[in-house]
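The complex appears here without one of its protein chains, the remainder shown in place.
Coming up: chain A.
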Amino acid sequence: MKPLNTLKLTASALALCVAGLAQSASAETLRLLTWGGYAPEDVIAAFEAETGHKVEVTLSNNEEMIAKLRATGGGGFDLAQPSQDRITGPQEEFGIYKPMDLSKIDESQFIASMLAATKANTTVGGEVYGVPHVWGTSGLVVDTAKAGSVKDYTDLCSADVAGKVSYRLKRPTLIGFAFAMGMDPFAAYGDEAAYSEIMAKVEAKLKECKPNVKTYWSGGDELMNLVRSGEVVASMAWDTGGWKLNSDNPDITFVAPASGALGWIDTFVLPAKGQADQAAYDWINYVMRPDVAAKITESAGNFTASKGADEYASAELKAQYQASFPPEAVDNIKWYPPVPAGLEAIEGGVLDRVQAH
């Protein structure tokens, strides 16, 4: 291991020099690793004018965020926004985040219940690592004129929509199908054997369902194209995707599945080697203001954990939300609990086998 250590040292020394050069040029830069729509141009401009910090945005998704931070040991970014269920596992495994200093955050701007839940879900070793930002659900996008029969994930496998459905080959699909098949994967999170058993049943179902699927979508735009062109009439998707399509074509909308939509909360976390913590806290406090949060809702399509921001939301979005979520559907939302480290390997095997089937 000795020569490798020297190599690693040399490499990190080189990397440090490069990073140092980049750093000294702009000390107040907030490097934000986030999702599309979470940091709209006008919000960034107003924030920069008010605080003097500069914001650099990198767009990503959950898996890539963690992969990027893991590659650098938590460096390269000052603020990241993974979902709340993907914080404790990667933190225990790779140590890529640092604890939040909650005294620097204006907690009164948050919806209290959501803040408390996120804190509880992102606590490792007594330290809180995340606060909530944007939340939403995933469920079904359905062209009600052509596929009115689709009410739950498993309906995607029925013969009357054969060849016209799509979903992602990712973990939300596995979880969604497990619930629709009457099982509770979240309850089995702590028990790898029980979880493997549930996943084996889901695998069999997805293999059987495969001839029905037109293609497995991988990006939001790809799905939009498939549904807009009418090539796909029902798909697993995020609520915002459904509402965007609904604005173009009233027949298409987001449907909360009978077994419950899956609820996610994207958070703010500080990467372990972030270098602009103050700017990060300033950004969090700024975007949680109700009027600013409403702008983010406008651009991302999803509601935020900011208290009072829904008063500013557009009437159209409110109407779409209420149509998709009658009160009982809201109560039925299944919120993702933290994913224990190691479950991904089980899910990964299932997904590979389904694709290759």
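The rule is short, and it goes like this: contacts are C-beta pairs under 8 Å (C-beta built on N, C-alpha and C of every residue); 3 or more make two chains touch, one makes a residue touch a chain; residues count from 1.
By definition in this document, contacts and distances are computed from a predicted model.
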The complex lacks one chain in this depiction; which UniProt name from "Phosphoribosylformylglycinamidine synthase subunit PurQ", "NADH-quinone oxidoreductase subunit J", "Spermidine/putrescine transport system permease protein" or "Ferredoxin" does that chain carry? "Spermidine/putrescine transport system permease protein"
Touching the hidden chain in the complete assembly: which of A:K54, A:K170 or A:K273 does that? A:K170
From the listed residues A:K104, A:K318 or A:R353, report the one that touches the chain absent from this view. A:R353
Of the residues in chain A, which ones touch the absent chain? 4, 7, 11, 63-64, 66-67, 70, 90, 92-95, 163, 170, 210, 213-216, 218, 229-231, 341-342, 344-345, 347-349, 351-353, 355-356
